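Every protein chain of the complex appears in place save one, which is left out.
As written, the chain order gives the labels A, B and C, with residue 1 at the start of each chain.
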Amino acid sequence: MTLSTLLEHEDNWPTRLGYASVQDGTVSLRGHDLLNALEDLSWMDMLMFGITGRRFSSEQLELFQGLWKISASYPEPRLWNNRIAALAGNARSSAGLSLGAAIAASDATIYGQRPMIGAFDFLQRARAACGGGQTLQSFVARELEVYRGIPGYGRPLRSVDERLAPAERLARKLGLWGGPHAQLSIAVAEILRTRRMGMNVAAIAAGLCADQGLTSREYYRLTLLAFTAGLIHCEFDAATHAEGTLFPLRCERLHYSGPASRGW
Amino acid sequence: MTLSTLLEHEDNWPTRLGYASVQDGTVSLRGHDLLNALEDLSWMDMLMFGITGRRFSSEQLELFQGLWKISASYPEPRLWNNRIAALAGNARSSAGLSLGAAIAASDATIYGQRPMIGAFDFLQRARAACGGGQTLQSFVARELEVYRGIPGYGRPLRSVDERLAPAERLARKLGLWGGPHAQLSIAVAEILRTRRMGMNVAAIAAGLCADQGLTSREYYRLTLLAFTAGLIHCEFDAATHAEGTLFPLRCERLHYSGPASRGW
Amino acid sequence: MTSDAAPRQEVIRTSIWQEEPEPDNPFAAAVCRCRGYDVYGELLGKASFIEYLCLLFLGERPTQVQAKLLEILAIALANPGPRDASVHAAMSAGVGGSPAASALMAALGVGAGGLGGGREVRVAMEAWEQLGCNLSDWEAFLRHPPHAERADIWPEMEHAPGFDPHAVRCATPVAQTLDTLAACGAGPHLPWLAGQRLTLESAAGAPLAMSGVAAATCRDLGLSAEQGEMLYLLLRLPGAAVHALEQAQLGFKRFPFFHGAVKYVGQQPDNE
Partner (left out) sequence: MTSDAAPRQEVIRTSIWQEEPEPDNPFAAAVCRCRGYDVYGELLGKASFIEYLCLLFLGERPTQVQAKLLEILAIALANPGPRDASVHAAMSAGVGGSPAASALMAALGVGAGGLGGGREVRVAMEAWEQLGCNLSDWEAFLRHPPHAERADIWPEMEHAPGFDPHAVRCATPVAQTLDTLAACGAGPHLPWLAGQRLTLESAAGAPLAMSGVAAATCRDLGLSAEQGEMLYLLLRLPGAAVHALEQAQLGFKRFPFFHGAVKYVGQQPDNE
């Protein structure tokens, strides 16, 4: 990683992803003619093919999109990323700026991408540790000791997660239930039962997707669109309400605790 | 629109969209229990149901997603919104920040949302004008006179659009070809043929979607995700390249034309 | 396997920024000149930040009056306060543990709009460009705002640009800012606005807003509508930044969730 790296990449971007030719209009995705040879590729198939370079079955693709729907796209403007989208719509911003801002904020810690990636990564490490002879019990105990929490277990607003049963039903319907990571996610829930850290949908979704052979970096890219339906719905709904009417606050609802009034 | 509007909306957001209950975990989308009663709703179906309040056929939903794929999701980091996503991945930002920034920029003028909305709106106004007795020829002439251009006709990098044929093939396959707006989009292309304003995919996509009964505001929300697959692919590809190697520029590639060197 | 023809050396054209490379590294600048001034060799420690900001936007070292205008405007806009939608959005990112950059992006995405945001400043400045200081033109414009024929990413303005549709009277901070700016010796827009405020408010059916003061100030600074929009977006971010940091510390449990506020009034739920 030195100056020579820059010299080498001047006007030079070698890639295995693809390209669009300005000369002849060809669009190539991983070596395939996107516009003419990949007509049967659904949009979700294309999304995952571009991310991973691999093709997935229609059941797997349905699982991925179904988990977006179940786990993340709520029509609820109080949730923090949805709230950003709704505030933008209600302040008469553009829908694209609104969605962009809200997606950026979905890289959150108490909800959103961090618990999703974290749960995925935790299950993969747990599986590796168990494969290496460690007990799940001791792996979980160490994780709690070092990090104080386990992503995918515990939830900000509600302790029971209403999305677990629908996620399981979806996976069973598609014949994708029962893989090792999904089973592990439930075994961890059993261990944590006494600790008031209820399993949330991030854990089961991570388990189900890990069972489809994704890496954690691939899973992160898959989850990026998980919230978008709810974000778009909340923005559009707020855009049709009278401007500036979403959660107005009186001055007195600022609860000030700083220094007393003083002169400069 | 006065103070009373604010008083009325204090802690009060009446909505026809839905809600998520913190108390009992119910998630309601337009009156339907999202997690338990809408299991057969695909994610795309949910997206459009939330936007419009209407249900679409599986062919219509396939048309919408198919147009995302054909018209907007190119694996090409030089395109300006893709470039933003790729620069972010290569500068080791997070994937969510990358996607959010690039989506915001997709509200663009020379490509992206503005031509898409503009073409849609133009075709709707053209149809109304023709329905009111005006000739298409005179409507187009006036539009060119007032605005100098027509969205969906003309294209920044290439004059021929390689996406027209695949879009038509897709619509024919789904039995959704031949509606009035799509036909109008082609009639306009005939009129503009002599003016070097080649039809691009935004016009045909707008015509096809207008034929499904969307409003222009609904169409705008539908198109918000059109670019996301390409954005995610370009970000992830750049994230796997060595850091800081996407299109590095030497100092001498700044072509300066401002005031000469001077003292403060 | 090239997707396109042989490379040619494309360049970035700019009248803002000039660089001289280090002798041993063509990708590293030894000297950076902003509009002719050596930034790191001379401006650093000599110019004030506000002067430098003027230089970036205006292209020239500012007059004393220009620097004063920008200094006052920057303070007036820096913190819209936590009740402002853009700051609310940034704090929403903060309490969720979202990245710092996303808090600023949220403030921008929300603060870009037609109600108190960058869009409003731009539309107001376009009105200044067209109407100047002609009172009867302004009154006609405010009473019968123009309508766009074509659809756009931006919704149509729903109130007179630069005025506050929800307020009953010009808020004291807005009036104080306008007075302070109008007394700086700039013109012609700020003094004219201060003098005609009541008449314009009557035509608009709403009191002057901070966005309207900002638009007039940017006009007196000599900025275009595009520049004014951009500057306004930029100057409103510090408050979003510090309030997002503060709420991130306090956590989501101490942040309003508006329990009870969302009321479903649509179709009755199915008995499914």
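Keep this in mind: contacts are C-beta pairs under 8 Å (C-beta built on N, C-alpha and C of every residue); 3 or more make two chains touch, one makes a residue touch a chain.
Quick caveat: nothing in here was measured; it's all calculated off a predicted structure.
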Missing chain touches which shown chains?
A, B, C
Given A:Gly18, A:Gly89 or A:Gly230, the correct residue touching the omitted chain is A:Gly18
Where A:Leu97, A:Leu184 or A:Leu246 are the choices, the one touching the absent chain is A:Leu97
Of the residues C:Ile12, C:Ala148 or C:Leu198, I need the one that contacts the missing chain.
C:Ile12
Interface with the unshown chain - residue positions in subunit C
1-8, 10-17, 19, 22, 24-25, 27-32, 34, 39-41, 43-45, 47-50, 52-53, 56-57, 71-72, 74-76, 78-79, 81-83, 91, 99-101, 103-105, 108-109, 111-112, 118, 122, 153, 166-169, 171-173, 176-177, 180, 226-227, 229-231, 233-234, 237-239, 241-248, 250, 254-265, 268
For subunit A, enumerate the residues touching the unshown chain of the complex.
1-3, 5-6, 11-19, 22, 28, 30-33, 36-37, 93-94, 96-97, 100-101, 104, 107, 113-114, 117-118, 120-122, 125, 147, 216-217, 220, 248-264
State which residues belonging to subunit B touch the missing partner chain.
3, 6, 11-12, 19-23, 26, 28, 76-78, 80-81, 83-84, 87-88, 90-98, 100-102, 104-112, 114, 156-157, 239, 243-244, 246-249, 251, 253-254
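By our rule, only the chains that are shown with their structure count from here on.
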By C-alpha centres, the chain nearest the middle of everything shown is B
Taking CA centroids for every chain, report which one is farthest away from subunit C.
A
How far is the middle of subunit A from the middle of subunit B, if each middle is the mean of its Cα atoms, in Å?
22
In whole angstrom, the CA-centroid distance of subunit A from subunit C equals 32
Please set out, as single numbers or ranges, the residues of subunit B touching at least two other chains.
1, 5-6, 11, 13, 15-19, 22, 28, 30, 36, 94, 96-97, 100-101, 104, 107, 113, 217, 220, 248-250
Please set out, as single numbers or ranges, the residues of subunit C touching at least two other chains.
9, 27, 99, 101-102, 105, 109, 153, 158-159, 165-166, 257-258, 261-262
